[in-house]
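Let me begin by handing over the structure; questions about it come next.
And then subunit A:
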Amino acid sequence: MLEIGDLCVALAGRQVLHSISLTAQQGQITAIVGPNGSGKTTLLRAMTGDAPFHGHARLNGLDVAQAKLWQLATIRAVLAQATQLAFPFTVTEVVRLGLQSSEVDAQTDLPARALAMVGLASYGNRAFQDLSGGEQQRAHLARVLLQVWQPVGPNGPRWLFLDEPVSSLDIGHQLMVMGIARRFADAGGGVVAVMHDLNLTAMFADQMALLHNGRLAAMGSPHQVMTDGTLSTAYGCPVRVNAAPDHGPWLVPQAMPA
Partner candidate 1 sequence: MIRPSLASLHLGLIAGLGVAALATFALADTPKPRVVSLGGSVTETIVALGAEDLLVGRDSTSNYPESVLALPDVGYIRALSPEGVLSLTPDLILSEDGAGPVEAVAVLQAGGIPFVTMPGSFSAQGVLDKITSVAAALNLEAEGAALADKTAAGFAAAAARADAVTAPQSVLFVISLQGGRVMAGGEGSSAAGIIALGGGVNAVSGFDGYKQITDEAVIAAAPDVILMMDRGGDLALSAEDVQATPALAATPAAKAGRIIRMDGMLLLGFGPRTPDAALALNAALYGG
Partner candidate 2 sequence: MVMLAETTDIQDRSIRAARVTQGLALALAVAGLASIGSGATGVSLFDMLDGLSAREALILWDIRLPRLAMGALVGAALAVSGALMQGLFRNPLADPGIVGVGAGAGLGAVLAIVLGGLLPATLGAWIGPQLVPFAAFLGGWAATIALYRLASRGGSVSVATMLLAGIALGALAGAVTGVLVYMADDRQLRDLTFWGMGSLAGASWAKIAASLPLIVPVLALSPLLARGLNALALGEAQARHIGIDTERLKRITILGVAASAGASVAIAGGIGFIGIVVPHLLRLATGPDHRFLLPNAALLGASLLVLADIFARTLLAPAELPIGIVTALVGAPVFLWILLQRRGIGGL
């Protein structure tokens, strides 16, 4: 279980997050949504131990602020937004970086299997920097999956923290990646994802946290949170849920065959 209590973050003297309290359960996908600048990524960074904060954050009972980096690395993996790779590594070499040392000898086919999961089965020997933005994002996801390959480990559930995991993907790969997260949660792991796409959030999230101006505006299932009033206030524009447009083609991922 991920427990956040009374969490406050100040960056460069400015209060970015105000007293956030929430819990995320294993077996579930918890989405963090909200308008630009509402503090979504900062909240994720506090949860992963990247941003200093006041209050408390505990992952499987482990104090995130106090835990050793290697301890955290064995129970959670993080997919960051933009990553600039420094040297001409191949795709497989990058993916292998996710392997924790104890697993290296055990299963050498894991990198290939992780790549196959994200639809990059034949890309292993390509230069990473030659991949498109979306392919790079999926290859990084393969690396992150490798780090927490078993959704449940000896010390309890493992966690995936994803910062906008579908931001540069086409709709087919968006569904593929969200499906991977879904299966990870179904197998007993926990998923926390910063999301921009409300349709995908509604489709995949078990619960969602809506941030607005650094405060938790709403928390609950998509059914509870995604109402016209709540979303309109948070996003600062009129939003209508479950309303079909009058004209023109439209498309939602929910309508796609599984």
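Basis for inclusion: all candidates are chains of the complex that A comes from, given by their letters.
General observations
Just so it is clear, a contact is a pair of C-beta atoms (placed from the backbone, for glycine too) under 8 Å apart; a residue touches a chain by one contact, two chains touch by 3 or more; residues count from 1.
Remember, predicted model here, so these are calculated numbers, not experimental data.
Here subunit A is shown alone, and of the candidates 1 or 2 it touches 2 within this complex.
By the touch criterion given at the top, residues 48-50, 68-70, 72-74, 77-78, 80, 83-90, 92-94, 97-98, 100-101, 122, 124-127, 129-130, 147 of subunit A touch candidate 2 in their complex.
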